[in-house]
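Only one protein chain is missing from this complex, and each of the others stays in its spot.
Every chain is named by a letter (A and B) in the order it is written, and numbering of its residues begins at 1.
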Amino acid sequence: MFEAKIDVSVLRECIETITAIVDEGKIKIAEDGLKLRAVDPANVAMISFELQSDVFDEFRFAAKEKEAESGAEDTSESKAETEIGMDFVKLLGILGIGGRKEVELELDEHAQKLFTRMGSLAYTISLLDPSSLRKEPKVPELEFPVQVTIETEEFRRTIRAAEKIGDHIVLGVDGEVFYMEAEGEMDKLRLSLRKEQLIHLTPGTLHSLYSLDYISAMSKGMSHAESITLNLGKDYPLQIEFEVADGKGKVSYLLAPRIESE
Amino acid sequence: MFEAKIDVSVLRECIETITAIVDEGKIKIAEDGLKLRAVDPANVAMISFELQSDVFDEFRFAAKEKEAESGAEDTSESKAETEIGMDFVKLLGILGIGGRKEVELELDEHAQKLFTRMGSLAYTISLLDPSSLRKEPKVPELEFPVQVTIETEEFRRTIRAAEKIGDHIVLGVDGEVFYMEAEGEMDKLRLSLRKEQLIHLTPGTLHSLYSLDYISAMSKGMSHAESITLNLGKDYPLQIEFEVADGKGKVSYLLAPRIESE
Partner (left out) sequence: MFEAKIDVSVLRECIETITAIVDEGKIKIAEDGLKLRAVDPANVAMISFELQSDVFDEFRFAAKEKEAESGAEDTSESKAETEIGMDFVKLLGILGIGGRKEVELELDEHAQKLFTRMGSLAYTISLLDPSSLRKEPKVPELEFPVQVTIETEEFRRTIRAAEKIGDHIVLGVDGEVFYMEAEGEMDKLRLSLRKEQLIHLTPGTLHSLYSLDYISAMSKGMSHAESITLNLGKDYPLQIEFEVADGKGKVSYLLAPRIESE
């Protein structure tokens, strides 16, 4: 049993962080909230998403009876959760119909449907079969020597500028300076921010190259966050962390590096 | 002789209700105002439109002399009127040029031209030959057991949502509830409004299925009306009535039902 009520704009903000990476995926519902971990079709980008139940105006969850029965010899470790397959692009379209402040959600596990209700308008979404969706990826164990916290808008603006130049972007730290650099056949773009122009910076000397396509997509997903934290290494994956839903939602994007040809 | 002056935005509002159904048609001009009745090329939707002369800032009309002459033995029933063929899409484009508050219209029946003047800008439109246009349709005699008056925005929003789902929509009344329902292969949308959530409702139990394409078009045509009245029957045409131009313009759309395959 899952029933919940949430502000439409908060839920949209959350779903938009997901659709930046995947169109559909498996969401786990538990007593403490929602969770998702998914990789993009090309296995280049990953999202880990968590939303606390207390961001909902109402949130009621109980595991399936079958589970409850078998739970006779339950250990306290095992946590009851339900997994549903969701078309996030469709859900976003529904939430975008507009004119409503709040949406009610109600899961019919038996029929594999999610009822959504915004005012007098009810929308029944057929869930996707979780077994038809990609397996939840393992999060690789990574250690990031450098951490940079930057205003989201500064980052996004630079990404938009870089899109005019080429297909790749370098993210790096040189001493106490964080930089983003894109080079085309003719032109070159460079953003340089000193430690005092950033919210946080671990000094260091390293950089990695990434595909702009993916960072551009992520850049759209983070538009509601005020700041983001970049975890960086040398020729290493990029991890971008930020909060949504007034800090009750946590998003982490992971992006594989590109090999520099030079 | 026809000369008139009218607020540009009021005339646009009126023409937009017409272009929702037809691109061109025959308008009848008489002393008491303008009238049009037209069907769409596929014979599925019809519009009846009337605009009172007193919505115009100026309105001068006199029947053609030829008519006046033959009017020697005029009976008081026969009303003098002039019919002109108009490309409404073009007229809407002209009115949309912008920056002007008022438009003057002047008919040159002999040359079959309509002069429009907005400030210093004069636009001469060649009229269409009325005999080249479709005959004015007869309005079928219909009796509607149920009448529902609803806020236009509520109706339009539901139509926009339904477009994401399928090609058809059911409009019906179930006791004291009015509903709109669209079903796709996977999903289902339903708006339900109780009598107290509506401006008016005749209780009953009936519904009909309609093509969304046409209702979507009509939905655009009604955007300036605050509320609309739906006249419904069982597997019966839908009539949508509303007012424009501060109540001086009356529009009635008629739409043939679709047969439910089930």
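Note that a residue touches a chain if its C-beta (ideal position, glycine included) is under 8 Å from a C-beta of that chain, and two chains touch if they have at least 3 such contacts.
Nothing here was measured: the structure is a model prediction, and the numbers come from that model.
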Problem set entry | Full-complex contact with the absent chain, from A:4, A:191 or A:215 | A:191
Exercise. Which of A:48, A:82, A:158 or A:252 touches the chain that is not shown?
Worked result: A:158
Seminar exercise, completed: In the full complex, subunit B touches the hidden chain through residues 90, 93-94, 97-99, 120-126
Seminar exercise, completed: Note that subunit A touches the chain not displayed via residues 153-154, 157-158, 160-161, 164, 186-193, 197
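Heads up, the rule we're going with is that only the chains that are shown with their structure count from here on.
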Seminar exercise, completed: Whole-angstrom distance, CA centroid of subunit A to CA centroid of subunit B, is 47
